[in-house]
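Below you'll find the structure I mean.
Only one protein chain is missing; all other protein chains are in place.
In order of appearance the chains are A, B, C, D and E, and numbering begins at 1 in each one.
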Amino acid sequence: MKPVVVRNIKRADGNAIGTMQALGVSTTHEALGRSGLMKPYMRPIWAGACIAGPAVTVLAQPGDNWMIHVAIEQCQPGDIMVVGCTADNTDGMFGDLLGTSLKARGAKGLIIDAGCRDVSELKEMGFPVWSRAISAKGTVKATLGAVNIPVVCAGVNIEPGDVVVADDDGVVIVPKKLAVEVAAKAQKRSDDEGAKRTKLAAGTLGLDMYNMREPLAKAGLVYVDNPEDV
Amino acid sequence: MKPVVVRNIKRADGNAIGTMQALGVSTTHEALGRSGLMKPYMRPIWAGACIAGPAVTVLAQPGDNWMIHVAIEQCQPGDIMVVGCTADNTDGMFGDLLGTSLKARGAKGLIIDAGCRDVSELKEMGFPVWSRAISAKGTVKATLGAVNIPVVCAGVNIEPGDVVVADDDGVVIVPKKLAVEVAAKAQKRSDDEGAKRTKLAAGTLGLDMYNMREPLAKAGLVYVDNPEDV
Amino acid sequence: MKPVVVRNIKRADGNAIGTMQALGVSTTHEALGRSGLMKPYMRPIWAGACIAGPAVTVLAQPGDNWMIHVAIEQCQPGDIMVVGCTADNTDGMFGDLLGTSLKARGAKGLIIDAGCRDVSELKEMGFPVWSRAISAKGTVKATLGAVNIPVVCAGVNIEPGDVVVADDDGVVIVPKKLAVEVAAKAQKRSDDEGAKRTKLAAGTLGLDMYNMREPLAKAGLVYVDNPEDV
Amino acid sequence: MKPVVVRNIKRADGNAIGTMQALGVSTTHEALGRSGLMKPYMRPIWAGACIAGPAVTVLAQPGDNWMIHVAIEQCQPGDIMVVGCTADNTDGMFGDLLGTSLKARGAKGLIIDAGCRDVSELKEMGFPVWSRAISAKGTVKATLGAVNIPVVCAGVNIEPGDVVVADDDGVVIVPKKLAVEVAAKAQKRSDDEGAKRTKLAAGTLGLDMYNMREPLAKAGLVYVDNPEDV
Amino acid sequence: MKPVVVRNIKRADGNAIGTMQALGVSTTHEALGRSGLMKPYMRPIWAGACIAGPAVTVLAQPGDNWMIHVAIEQCQPGDIMVVGCTADNTDGMFGDLLGTSLKARGAKGLIIDAGCRDVSELKEMGFPVWSRAISAKGTVKATLGAVNIPVVCAGVNIEPGDVVVADDDGVVIVPKKLAVEVAAKAQKRSDDEGAKRTKLAAGTLGLDMYNMREPLAKAGLVYVDNPEDV
Partner (left out) sequence: MKPVVVRNIKRADGNAIGTMQALGVSTTHEALGRSGLMKPYMRPIWAGACIAGPAVTVLAQPGDNWMIHVAIEQCQPGDIMVVGCTADNTDGMFGDLLGTSLKARGAKGLIIDAGCRDVSELKEMGFPVWSRAISAKGTVKATLGAVNIPVVCAGVNIEPGDVVVADDDGVVIVPKKLAVEVAAKAQKRSDDEGAKRTKLAAGTLGLDMYNMREPLAKAGLVYVDNPEDV
C-alpha cells in the first residue's frame, strides 16, 4: 500500500444512484445478482435512513483516523465515505466533529469497518453512519493510509466512485460500470413486486402465484395428514 | 429428514396462549421452570411487540426459503411460524412479500434462526419478526426441507402446535401439553409480583421482603464498616 | 474472594460527577487519557440516557443475583450499581422488580456484565441499564459474592466510589482520586470542541484547522491526480 | 423439565454403530441426508479420536455438574454421554475425576455443550471429549436437571439411545430408528468413494468423472481465455 | 493512566509458586475459591506447557508493542510477563525476537490479551505464550503505556508480583498476599483427589463416594424405569 491520495475519481451515474436510493439495499442487491453485500455486522447507528452515493474510499490503520481528515477534502456533495481498516478494530474512529465537517462538505453519510462514537449527537444531526461497533475509544493520528484506492470494507471490495447503497437492511456496493444496468433491473424488480404484493395481501398463496406446486412435487415433497404418518 | 408437510397438527389451548401473551416471555419462562428459552442472539427486528401463538414449524436449508412458501399455506389465524436451519446461516430468508402473505393468513409473527430483510417495511406493516441477524442477502428456492415436524431453533426443540411467546426479552417455547398448567403458574407468579412491586416501590428492601438476612448470614456473609476491614 | 459487604465507601466528588454527566462518555474517556472504557459489547437497553454517579460494586456468581439484593441496601441517591461476574454469563440477572427497588433507593442506573430482562418495563420506568445481553433466563439466589470490593466489569477494574459515566457511546470508569482533575480536563476539551465545531460547520477543513498538511507531507503522503498515477 | 432419571433406554443397533464408527462423521452425516450435525463450535480437546455409541443424555444447569455424577451410573460399556445446558455456558463442568469414573464404566467419551478442564490429563488418559470451550472454571452441585430425556446439544435434538458419532470433523447424531438404514447407506457411500479416490489420485478430473461439463454449460458457465475478456 | 515504569515490585513467595506450578491451573483456581480465572478465549499457542511465576505487568495501547520492550528490562529470572490492552485487539504484538529477548532474561513465558505471531518459531524455542489470537499483523512503537501498575488482562485484575499460573486449561491469577495460603489449599486438594481418583478408577461411583444420593432425593430427583413413565 502506497500512502497516496487520488484527487480525481470517476463517479457512477447520478440517475442510477437516485433510482437505487429510492429502491433500497435488498432490491439493489438482488438486481446485482445477489452479490456486493457487506457482512451483516455492519449496522446503522440509528434506524430509518436510506442513502445512495458514489464512494470516496479510505484505507486506515486500526485506531488511527488521520486519513479520514485527509479524505474529507476529496468529498463532493452527495458522496459517501467508505473506510476500510488493515486489521479488525472496533475503536471509535469517527465522531460528531468529523460528522460536522463531512456534512458541511455535503457528504450523505459514512460506512466504516470499525467503531463510531458520539452516536446520539450524530443522530440529532441526522448524519447516518453504518459501523461494525459503537465505541467511545479514542484514536491517534500517527500513521498514513490512502484515499481513493480500492479498499475492502466488511468483506466487499470497493473502487472509488462505485455506488454505495445503505439502509436498515445493511450496505451494498454496485461497481460504477454496472450502475445504470443494475438500476434498471432493480426498478423492474420493484415494479413486479408491487403487483405481487397486492395479490399476496389479498390472500393468494405464493405457492400458486409462483407455480411452485409442480416443482415441489417433482423434487419429492410429500403431504401427510397427521404427525404419525411421517 | 424426510421432505414432508404435515397438514393437521394439534394446537395448544387458546386460553392458555392468551394468558401467556398478556404476561410475556420472562414470566412464562419462570413458570416453565426456567427452561425453553431460545438463545439470546434471537432479537426482535423492531421493539415493543409481544405475541403468543401455536407454532407452525419449518426446517429449512440455509439460504433457501422454499419451505417458507410451502408453510404459509399451513398457517391459521393466530399461528406463529418458527424456522430452524440445518446449518448456521444469516442470509435474509424472509422479507416484506412473505410478511404480506403471512399477515394475510392471519399469522401473528415469525421466529427465524437465520436473517431477515426489509426490516423497515416489516416495521411499518406492524409485522413482528425475531431473528438472529438482519441481512439483505438473497436466497434461492432449490432444496426441500419439511413443515410441521419437530425442529431445533436457536437451541430449543419445538413440536408443531407448541406455544411460542415472544417479546423484547426474547422467545420462549412451551410444550403444548404443559400450556394450561404453565399459564396458570405464570398468572399466579404475575399476581404475586404486583404486590411485591408496590412494596419495593415504597422502599421496602428485598432483603426484608424475601427474609434473606438469615440465610445470608448462615451462608457466611459478613458486613464490615470500611474497605480496610476486608 | 471473601463473602463480605463493605458498608462505608468514599464516593468521588459530586461536582466532578455533575460535570462528567453533562459531557458524556467520549469526552470523559479522552480526558482520562483514553483509558477506563468498558468493552464495546456493553450496550444500553434503551437509547438516550446519560448518567454519572459513584459506583456501588457487586461481584456476583454467574446466574445468581442474590448479591444484587444485598447491594441495593448499600445504595444512596445518585449511586450507580456496577455488577461484575466470576465467569462469562448472559443470564437475565436483573429485571423490573430489582429496578423498582433500586429506583426507590434513588439509584441512577445499573451496569451489569451479564444479561438484563424486562427491558420494555425498565424502559417505561425510565430506568437505564447497560448490559452485555438481553435475556429472559432466570437466575437463582444460592451463592455468596461480595459488595463494595474492587471488581472487574467488561474489562475494567472498578473500586467502590469510582465515577461511572454511561451514555449511548458506552461506559467509562474514572478512579475517584482523579475525578476532579479529569472533570476539569473534560470541560476544557469540551469548550475547545465548541469552537472547532463552529468552524467545521462553516466549511473549514480539519486539515487546515489542525495544521495537518505539513506533517502529512513529512510522513510521506503523496497526492496524484488520477487512479492510473498510483 | 421434571427432575427425573430414566433407567431403561432403548439403545441403537450395535452393528450399525460399529459401521458408523469405522466410517466417521462426514460420511455418516451425508448418509443421514445432511442433517443431525452439531454446530461447528464443538471441537475435540485432542485430535485423532473417532468414536460412536448410544447416547446417555443429560440436561444440566449452566455451571452445575451434579447431574453428570448422576448420569454416570446409567452408562453401560460403549455408551457416550451427551450433556446439554439450559443456557449458554463455558464453565469447565467436566474434568479428569469424572473422566476416570466414566472410563471405569466403559463409556467411550463425552459430548458437552459447555466447557471442559484437565485437558492434558484427559488426553494422557486417552479419554476423548468434544466441547464448546476449554475452561478451568469450577462448578457447583446445587440444582437438579434430568438424565435420559430428550436434550438439545449444540443445535441438535437427541433422544436417549440415539447414535453419537464424533471425530475431528465434529459430532453427528443419528436417530436410533434410522441407525441400520443410515449405516448401510454410509457403507455404500464409502465403498463408492474408494474407487473415486483412486481415479482422482491418478489425475482424472471430477469434471469428467462426475459428468459435470454439460450441466455447467447448460447453467450458463462460460470460459474465456484472458482476464480482459470477462 | 500515567506513563510510568515501577522498578521495584514485591514478588509472591517462591515456594508457593513452585507448588502451584506443580499442581496446575484448575486445582489452583479451586483453591482460590473459584475466582481469578482469565476468560477462556486465552489459549496457549502450543500445547503442553505448565508454568507459574510472579507477574511483570504491562499496559499497552492496541497495536503498539513499545512498552513490551520497556518491560523486558524489568523482568527477573522466573517472571512471567502479563500484557493488558486499553481496547480489544488481535494484532500480533509479540514475536520471536521479543521471545528471544525475554528468554535471555530468564522469563518463563508471556500472557497477552492481544495477538501473537511467529508461533512456530516460539514453539521450537520452547517459549510458551497464552494469547487471545494468533495474527501476523505488525505493530508500531508510538504511544506510551505503563509497566508494573495494576492491569486488567482477559477479565482479571493483576497487581505486579501476583502469581500467574498457566497451562492447557487456561490462566489463573493468585494475589501475592494469598499465595502461601492458596498453595497449601491446592496441595491439600490435590492430595485428596489422588485417593478419589483411585476409587473412581476401581469403579466406585461419585454418587456413593460423595454421599449424593440423599441430597439428590431431598432436592426432588425421581427415578423412573422407562421413558414413558416421565
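The criterion applied here is as follows: a contact is a pair of C-beta atoms (placed from the backbone, for glycine too) under 8 Å apart; a residue touches a chain by one contact, two chains touch by 3 or more.
Keep in mind the model is a prediction, meaning the values are calculated, not measured.
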item	value
Which displayed chains the unshown chain touches	A, B, D, E
Hidden partner chain, residues of subunit D it touches	25-26, 29-30, 34, 37, 40, 43, 47-48, 50, 167-170, 172, 193, 196-197, 200-203, 205-207, 210, 212, 216, 219-227, 229-230
For subunit A, the residues touching the chain missing from this view	1, 33-35, 37, 39-40, 59, 61, 86-88, 150, 152, 155-157
Residue ranges of subunit E at the interface with the undisplayed chain	2-9, 66, 69-70, 72-73, 90, 92, 95-98, 100-101, 103-105, 115, 117-120, 133-138, 141, 143-144, 148-149, 160
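One rule holds for everything that comes next: only the chains that are shown with their structure count from here on.
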item	value
Chain separated most widely from subunit B, comparing mean CA positions	E
Centre-of-Cα separation between subunit C and subunit A, whole angstrom	30
Contacts with two or more other chains, residues of subunit A listed in rising order	90, 135, 137, 143
Overall pattern in which the protein chains touch one another (line/ring/star/complete/other)	other
Touching pairs - complete list by chain label	A-B, A-C, A-E, B-C, B-D, C-D, C-E, D-E
